[in-house]
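If you scroll down you'll find the structure; I have some questions about it.
The complex appears here without one of its protein chains, the remainder shown in place.
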Amino acid sequence: MTRLLKILEYSLCSLARRKFKNFSIIIIYSFTIAALASILLLTHSLKEIAINVLVDGPDIVVQRLAGGRHDPIPVHYAQDIAKLPGVGRVNPRLWGYYYDSLYQTNYTILAVHQDLPSLEMVEGRMVAANGECTVGQGVAKAQNAEIGDELLLINSTGVGYSCEINGMFKARSNLWTNDLILFTEKDLQGFFAMPAGLATDITVEVFNPREIPLVAEKIKRLFPDTRPVTINEILHTYESVFNWRSGMMLTIFASSLIAFSILAWDKATGISGEEKREIGILKAIGWDTSDILTLKLSEGSVISITSFLLGISVAYIHVFLLGAPLLVPVLKGWSVLFPPLQLAPYIDMYQIFALAFLTIVPYMASTVLPAWKSAITDPESIMRGW
Amino acid sequence: MIRTRLFLSCIAFLLVVLAILALHSQQGKQVWITQELAANQDLVARLALTDLALWTEARYTRHPALADFFSPFQDAPASFEHFPAGSIIAPRLPAVSTTLRVRKRPLGGSR
Partner (left out) sequence: MPPIIKTQQVNKYYNRHRADEVRALADVSLTISQGEALALNGASGSGKTTLLSLIGGMARPTSGTVSILDKEVSRLPERFLADIRRQTFGFIFQQLNLIRDISVLENIQLPLYPSAIPIAEMNRRAEEILTRLDISTKARLKVSALSGGEQQRVAIARALINRPQIIIADEPTAHLDSSLAGELLEILSELNREGKTVVLATHDPFVSSHRLIDRIVRMRDGRIIGGATG
């Protein structure tokens, strides 16, 4: 232990001799770790939130396809689906997208039953009558509106439509409701000029979760023009979103690892004459190969462990305490209404350990390996080389 | 051994910071689970929501769980890709639970 601490002392002395260079390496290294870890923490948290909440979503959503594209579904399909054994509530859903050209934002408009009880996540009250609406925070901000204000939209015939905002979704539900507007069914049908007897899709409740695939298959047989989407498929979408196979993640990770490899390669392509000389002196005065390698390993560990701990801390603070302000512009893309990220701090330790392994080990190897040749050479050969 | 002491103090400090953040994570998760999970689950159940409202620029980015394979083509084969949402959402595997096997029945015979 004494020996290790003394070699650590000398390695710190060595690093301190090139203060500016080593400090810069720590900054760049920490930044790389922080960037990668931020992405890992953010995506993992979003995934966990999505999966944990969506388990209570609809068991099956039945869509209709015409010519390979989504088409409104006849409401009478719901009656036939309800007759299938094991099926509970079957609800035709009315919803659609609205493009607000004034604010250049897309909203999702969803129709709800007028007798839907109030939700904890709604401030004010739920839609109770025609001419009323409940909006998400993003919609309210875009329109600069509050509860009691009028929401003005243009319907499918180009006529202005206004409704009174009587409720607003709370910020804590932003991930689900940021762009959402709730109308009554009649208002939505009128707004989108949706013919009676048609719905956007149909939600199906199945009593026994294990029978969901079976029921979905039966629906498909019953109505070959439909496409049942089960809860498992919905969850699977979010399990695999941000997957490494997705282009964006692959690009970011590949770029970061390539940048890191360049850093490590630059170190690994050889040690300077000054370093070789120093190793020769140390060997001549009684240091053996393992002492030299311990010294180099110690130098590498100091930089990589410090950078890793710093990077991870910064990443956590960036994502969970500050709402990932540096990542949001990257993720946002063309979305005008991107919800503020107030995420539950879910952490996947496997990812963190993998990140540690993929960054600390190569850096330490890149510090030790170039010195290996000099470390195993007789001091006389090194000294003759001066 | 001043340098060693200083370095080990820094590492100890960083480890303490990480320990505090780990505690924060545990606590934050618990708070979210107790205070927000149930409310959001209720919201999702009542409104039958299927997707996060993250990327609102296209149908297949707003509702990736409900998008079909052709949605990314939108209205024309040459329509623009929405970046980065389109790149972030990984290509979906075929929906195994809704595939059908088709067998021909012999004419006039039983199955």
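Chains: A and B, in written order; residue numbering restarts at 1 for each.
The rule we apply is simple: a contact is a pair of C-beta atoms (placed from the backbone, for glycine too) under 8 Å apart; a residue touches a chain by one contact, two chains touch by 3 or more.
Treat the numbers as computed from the prediction; the structure is a model and nothing was measured.
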Subject >> Neighbouring displayed chains - absent chain, whole complex >> reply: A
**OP:** Kindly state which of the options A:F191, A:W287 or A:Y316 is in contact with the chain not pictured.
**Re:** A:W287
**OP:** Pick out the residues on chain A that sit against the missing chain.
**Re:** 2-3, 6-7, 9-10, 13, 17, 277-278, 280-291, 294, 376, 378-381, 383, 386
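FYI, only the chains that are shown with their structure count from here on.
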**OP:** Between chain A and chain B, tell me the centre distance in angstrom, where each centre is the average of that chain's C-alpha atoms.
**Re:** 7
Original post:
So in the complex, which bits of chain B are touching chain A?
Top reply: 1, 3-4, 7, 10-11, 14-15, 17-18, 21-22, 24-25, 28-29, 32-33, 36-37, 39-57, 59, 61-62, 64-66, 68, 70, 82-85, 87-93, 95, 97-98, 100
**OP:** In the complex, go through chain A and note every residue touching chain B.
**Re:** 5-6, 8-9, 12-13, 16, 46, 49-50, 52-58, 61, 63, 65, 68-70, 91, 93, 97, 105-108, 110, 112, 116-117, 119-121, 136, 138, 172-180, 182, 201, 203, 212-213, 216-217, 220-221, 227-230, 232-234, 236-238, 240-243, 245-249, 251, 302, 305-306, 309-310, 312-313, 316-317, 320, 330-331, 333-339, 344-347
